[in-house]
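For this view, one protein chain was removed and the others were kept in their places.
== chain A ==
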Amino acid sequence: MNFLARHRIILPVVSLAVLLAATFWMQPRAMSYFGLNLLFNLAVPIALATIAQMMIIMVNDIDLSLGAFVSLAACVTATFLNDAPVVGLLILLALILSYAALGAVIHALELPAIVVTLGMSFVWGGLALFILPSPGGASPDWLRTLMTVKPPFAPMAVVAAVIIAAVTHLLIIRSGIGTVLRGVGGNARSVARAGWSVIRLKALAYALAGLFGVLAGMALVGLTTSADANIALRYTLLSIAGVILGGGEFTGGKVSPTGAVIGALTLTLAASFLSFMRLSPDWQIGAQGAILILVLTARLIFRQKGAA
């Protein structure tokens, strides 16, 4: 194993650094406290959603309902959490619990997660429309203050990204339960033989995904100041791309929380970079895809070299 294959985190870090350098070169104004915050503040909810998706991918499943779920969490935040905080908190808690139940059901009945979550995306979408039929609501003041806080030295977006990465790294990579959770993705049978209840572990992984999904919705409302039933639909695909870009893999419990956060930042930055380049919108999605393929190809090449 060579150096790059052993330290999967190198490639995402280098991708982000290269893209950041190119952006600064094209738009020197971005190279400031204010500029960095504008570039990255909308990446904070995406990073949280990416962590949520990572929890699901960690146990070998995939979540196609995440975008709709984050939208629903945003709608609850902008309505109930603002008007009646206790009720709002209870609803958000219920959402997290329903995610845990979903994980248990998927495992117990051996259902394909891709189908169940696709179905659930319509349920979440319907509930969001039910709560907020037309765009509106308001962000709770404390949330708005939190998302627009101006810490010393580094802007909110950067501080938040570091905190998210550090907390999830401790939880998933360093802690005992995190190791067992990754084990479920690696080899569920040996985890079961070792005396763990896999159904509980899966429920826990899904509950963590629900928790980070709710946090993503709250962060989003803190930034936009109000919600819309379709506000985060793009997060489903962005979060999957972010996990993979950050060095995660679809199977085997091989995930990297730090990488996932960096992946989310890279995707956000790629969109801004293309807009600074004044690329026609018709080409932008394609170019975003090209950047993604470029990074993945680089990873594959390094891994093959490492194996040889």
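Simple rule for what comes next: a residue touches a chain if its C-beta (ideal position, glycine included) is under 8 Å from a C-beta of that chain, and two chains touch if they have at least 3 such contacts; residues count from 1.
Operating definition for what follows: contacts and distances are computed from a predicted model.
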Any idea which of "Beta-ketoacyl synthase chain length factor", "ABC transporter substrate-binding protein", "Cytochrome c domain-containing protein" or "Periplasmic component (ChuT)" UniProt assigns to the chain that's been left out?
"ABC transporter substrate-binding protein"
Touching the absent chain in the whole complex: find that residue among A:G103, A:G137 or A:G213.
A:G137
Absent chain, residues of chain A that touch it
27, 29-30, 34-35, 38-39, 41-42, 133-137, 220, 223-228, 230-235, 268, 271-272, 275-276, 278, 281-282, 284-285, 288
